[in-house]
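Everything on this sheet refers to the single structure shown next.
Missing here: one protein chain of the complex. Every other protein chain is in place.
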Amino acid sequence: MSEKTAVTPAGHTTPPAKFSHGVRKGNLLQVAGQVAFGPAVEGRAPAPVGPGLREQTIQTLRNVQAVLEEGGATWEDAMMVRVYLTDTSHFAEFNAVYDEFFADLRQPPSARTTVYVGLPAGLLVEIDALAVLD
Amino acid sequence: MSEKTAVTPAGHTTPPAKFSHGVRKGNLLQVAGQVAFGPAVEGRAPAPVGPGLREQTIQTLRNVQAVLEEGGATWEDAMMVRVYLTDTSHFAEFNAVYDEFFADLRQPPSARTTVYVGLPAGLLVEIDALAVLD
Partner (left out) sequence: MSEKTAVTPAGHTTPPAKFSHGVRKGNLLQVAGQVAFGPAVEGRAPAPVGPGLREQTIQTLRNVQAVLEEGGATWEDAMMVRVYLTDTSHFAEFNAVYDEFFADLRQPPSARTTVYVGLPAGLLVEIDALAVLD
């Protein structure tokens, strides 16, 4: 009945394995774990923007947003945001950036879980999201 | 069609950033990562109950349950419980408390994933849940 479709924003780097940046089926849109990679550049390996947490957080959220939008959703449709940080000392700064980013949200913000894990060298944050479309 | 609503139990501490303790849209209810904070006390920072794993686990499960109930669900509706512990040596005790907590469940228990991560100082466990309402 409802088709499963891959959701791939134009500028996104190619995933390092056989997975989709986003998948939509019915009214569910799942966004894969996004990191702070800037737009894909042919012939260059993906690289995170700036070394700082603020830049990486904003770029990561933008990358999630690009998948949401490509799938026909917005942050207003997000049910859950999963945040993976690498250092508990980053929590306060991360939250400050997060709150700025979502300052204009009109609907209730999504739920969120934040935990501290290991990530590949150079990455300070990874974020995925689940959205339910109207 | 289906509205997105925030689910906020009365006694819960205010989230440290722009996210909801729970979100419901359609028949999906997503509970944000809960920790062992006791009821909010005005003018005091949120603090976990007792230092031990048993107390923290029970309080964390109660906090998840409060969101489920505020959203019109119960544990019987839970599809997935995500458990974040900080030490693999806690697994056996955690499971014992978990099984006690769910001793009276009438429907099949939810699925579960348990991994070991970093959490803010003083916290031994974080749990989130996804429920599908009838």
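Order of writing sets the labels: A and B. Residues in every chain begin at 1.
The rule is simple: contacts are C-beta pairs under 8 Å (C-beta built on N, C-alpha and C of every residue); 3 or more make two chains touch, one makes a residue touch a chain.
Just so you know, these numbers come straight off a predicted model, no measurement behind them.
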Interface with the unshown chain - residue positions in subunit B: 27, 76-77, 79-81, 88, 91, 94-95, 98-99, 102-103, 105, 107-117, 130, 132, 134
Subunit A, residues in touch with the chain not shown (by the definition above): 1-2, 4-6, 15-23, 25-26, 28, 30-33, 82, 84, 117-121, 126, 128, 130
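One rule holds in what follows: only the chains that are shown with their structure count from here on.
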Between subunit A and subunit B, centroid-to-centroid distance (C-alpha), Å: 23
